[in-house]
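Beneath this line is the structure, given in structure tokens, with notes to follow.
With one protein chain held back, the other chains of the complex are shown just where they sit.
Naming follows writing order (A, B and C), and every chain is counted from residue 1.
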């Protein structure tokens, strides 16, 4: 494998990582606050749809992004109502949200565009375009650093950088701010937050809302960043992979970056080498397609110990039984 | 009234099912008739849908996709007065018309054009799922490429193994980018909704792409080299038009009958050089008169060239 | 000590929730410009109005009972098995291999063989995640998700390169020999002298599903293993204190869970398609999660929830057939039903509790 191949694979891995990372961080906020969320998939899907629709209609991708966030937030609100206000089962609520998004996106899309859940393709200002970082062109020919900077680091859509910046930001919020302290506390022992005079409900809603915003960005990235329009079910299970990455990362921001990058990398590698020829036998494409999942299991079994979720996770906060 | 049943992909897959829909709509616009349509949601509904439509007197009943083959073979004898048309599969029953397309022939032409258009000598293919039908496309394409440029390299990717493989434009786009990084400058997509991402990524990267099933040239004018068009719309239109008098038997839609073709229109006119056009014409002629034999992957599950 | 009578909790709450779900669905139907009354009529008539509709409703119900029970058994052991889908696919593979490889003389023997194979394959597919969880601490939610993808790849490979008959373009196995075809409910009704459910796929598996409900109920609430599964699921330290081995329970519960999910294959693969197709499980494994949670992880509740989902599936097709309503509407209705009966149930229960309390107070005073 030569250098440029490695750069190309890493470049692809970065793009594939982005939606996973955003969704993973989204889940991190929610679950760190004690609200489990298997509805990441649905929220991303809804956001992908609303962002693509609004971007298409207005021709402005930024409005699309806002719409994506709004669409995802709407589902977050439902999740909050179910799991915080009405102390419902968080898993059921998540499952319902995934179904709801799968159905509503197509239903609405059909009603609006008549293309059975597809939006027309986005063009020009209706999608995020790649950004060339300063000096990317002039540095291109510098050995090693050049390609790394101008091909790998430069030339992504803004949301890729946003996603990566969200990692230190999340770390900082979580461990360096009052909000983060309370957020982590509410996921570990909500009673401690309550008796300290802070509203558990408000904290959890805030976390669920942040989750919605990040899922919204993730969905918008899928529909307006990495591709150009919405196709039904286009999240294709990425919400579940993000969830897996979250557990993999043990609910911590930097490991979340690592975990999602690993998933992106494995997918990029299997994209690059679709038919591995081992000489005596050619590995079928199915195996290469499944390889990221197989590797995940192996890594999990071999290198990652027990993942302990936030102690109060999944349980509604009940004072009076 | 006639009826049309779409396979699991849904009617607006921008591809195969959608072509059928277009044909039906054309019939509706021309004749002012009405027809019943149905989208499948689960495997068990196939038989149910066929029976329900047959029992309500729909005639003929047209269905898209090989997956109906088994069920149709089972239920057709129960409704001898109803005519069925199945696309992409042969069902030997006295009241069934089987429409099969010579995808390898059309794909061969696409391969010829790709090889002519490629400057790098590397072209590529993105398939939805690794299933025999898609191998037919792939194999015909590779044959066309190799016949035109024996030294050409063809990169092949399949999207996935779950139904989402047909609806994953993100992955489609990434696959093209991976292929581009290996030098490909023409990509042929046979991947349903995923193909939309393929064409988009190709257009973004300024390489050429080839659409499938319907004419997709207009999606990115000047960037889609051509589309390997299956005349599904014509078949549906013809069946609807014939009504209850649809002729049973096998209807092979090949190059000769105009059942498959490579789309040439204003959108791709600037891309088709005279040299390319000549090569396509020559190949077409060869295939029709039998001097060029395009191997069908399905006959022996192998492809003569790789 | 209860806040309201049991009947109100078990019957009234879900009914009101269901009503709310349908009320909102009606709004959605209105919004896309169709008549909700008409739609409801079509759904109810199509799914429950004839033996034909029932035949299909019960066929889907059977699938969901198996996957719902699978999720339930694991859930009682504190394990969240998202892998029902993959386990059901593998069950289908087991059924296909056994039915195609062995010349079965009679369907009854074939059924036993197929059940064994389906259960075995499903169980084995659950065993690896179970073992990894028990021994290596790998989170079962991740591993079962991964195993769904791996199962899809495996099935894809088997159907395209191994089981597909030469020359067939369909990524599916050959049809199973007629001797292995299961009796449909229609045949059984005919044998008893009446006509019921002609041309519907509901088959003898329904009774196996019902039997499974009873057996699983017995297992969980009447056997030592069930007691230990429940105890372990509620508290691992307590289980250790009582001498219950976490490894043993994790593995056993997942084996049973996987076997149940695999058993679904006798209904859809053996009973309906009579061959193995690529998309055999069709998301029933995921529906099973909703069914189990909505059924409150009790076999009886699961049966009712499965029936509800069977009704939605069958009613949904009828809706698509007779009204100009896209199939996705059904997905939305399913979502609303899951949401209101499963997650927002306290929205109904809380005011009801208050109501019953005040009634009781008044009576007490």
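The working rule: contacts are C-beta pairs under 8 Å (C-beta built on N, C-alpha and C of every residue); 3 or more make two chains touch, one makes a residue touch a chain.
Here is the rule we use: contacts and distances are computed from a predicted model.
A.B. asks: Mind telling me which option in "Pyruvate ferredoxin oxidoreductase gamma subunit", "Monovalent cation/H+ antiporter subunit D", "ABC transporter ATP-binding protein" or "Cytochrome (Ubi)quinol oxidase subunit III" is what UniProt lists for the chain we can't see?
C.D. replies: Looking only at the record, the undisplayed chain corresponds to "ABC transporter ATP-binding protein".
A.B. asks: Please provide the labels of all shown chains that the missing chain touches.
C.D. replies: The chain that is not shown is in contact with A, C.
A.B. asks: Going by the contact rule already stated, which one of C:168, C:245 or C:279 would touch the omitted chain in the full complex?
C.D. replies: The single option touching the absent chain is C:245.
A.B. asks: For the chain that's not shown, point to the residue among A:4, A:138, A:177 or A:282 touching it.
C.D. replies: The one listed residue touching the chain not shown is A:177.
A.B. asks: Taking the full complex into account, what residues of subunit A touch the chain not shown?
C.D. replies: Residue positions of subunit A that touch the missing chain: 175-182, 184-185, 188-189, 191-199, 311, 319-321.
A.B. asks: Tell me which stretches of subunit C touch the chain missing from the display.
C.D. replies: 1-3, 218, 222-224, 227-228, 230-231, 234-235, 237-238, 240-245, 353, 357, 360
By definition in this document, only the chains that are shown with their structure count from here on.
A.B. asks: If you connect every pair of chains that touch, what shape comes out? Choose line, ring, star, complete or other.
C.D. replies: complete
A.B. asks: Most remote chain relative to subunit A, going by C-alpha centroids?
C.D. replies: Most distant chain from subunit A: B.
A.B. asks: Per the centroid of Cα atoms for each chain, what is the distance between subunit A and subunit B, given in Å?
C.D. replies: Measuring from centre to centre gives 34 Å for this pair.
A.B. asks: When the C-alpha atoms of subunit B and subunit C are each averaged to a single point, how far apart are the two points in Å?
C.D. replies: Computed value for the inter-centroid distance: 36 Å.
A.B. asks: Could you list which residues of subunit B touch at least two other chains?
C.D. replies: 130, 160-162
A.B. asks: Could you list the positions in subunit A whose residues touch two or more of the other chains?
C.D. replies: 116-117, 237, 284, 286, 289-290
A.B. asks: Using the touch definition up top, name the residues of subunit B that touch subunit A in the complex.
C.D. replies: 10-12, 14, 130, 155-162, 164, 167-175, 177-178, 181-182, 193, 196-197, 200-201, 204, 219
A.B. asks: In the complex of these two chains, what residues of subunit A are touching subunit B?
C.D. replies: That would be residues 4-5, 8-9, 11-12, 15-16, 19, 115-118, 121, 222, 226-229, 231-234, 236-237, 267-268, 271-272, 274-275, 284-286, 289-290 of subunit A.
A.B. asks: In their shared complex, at which residues does subunit A touch subunit C?
C.D. replies: Interface residues on subunit A, with respect to subunit C: 78, 81-83, 86-93, 95-100, 102-104, 106-107, 110-111, 116-117, 237, 240-241, 243-244, 247-248, 284, 286-287, 289-290, 293-294, 296-297, 300-302, 304-307.
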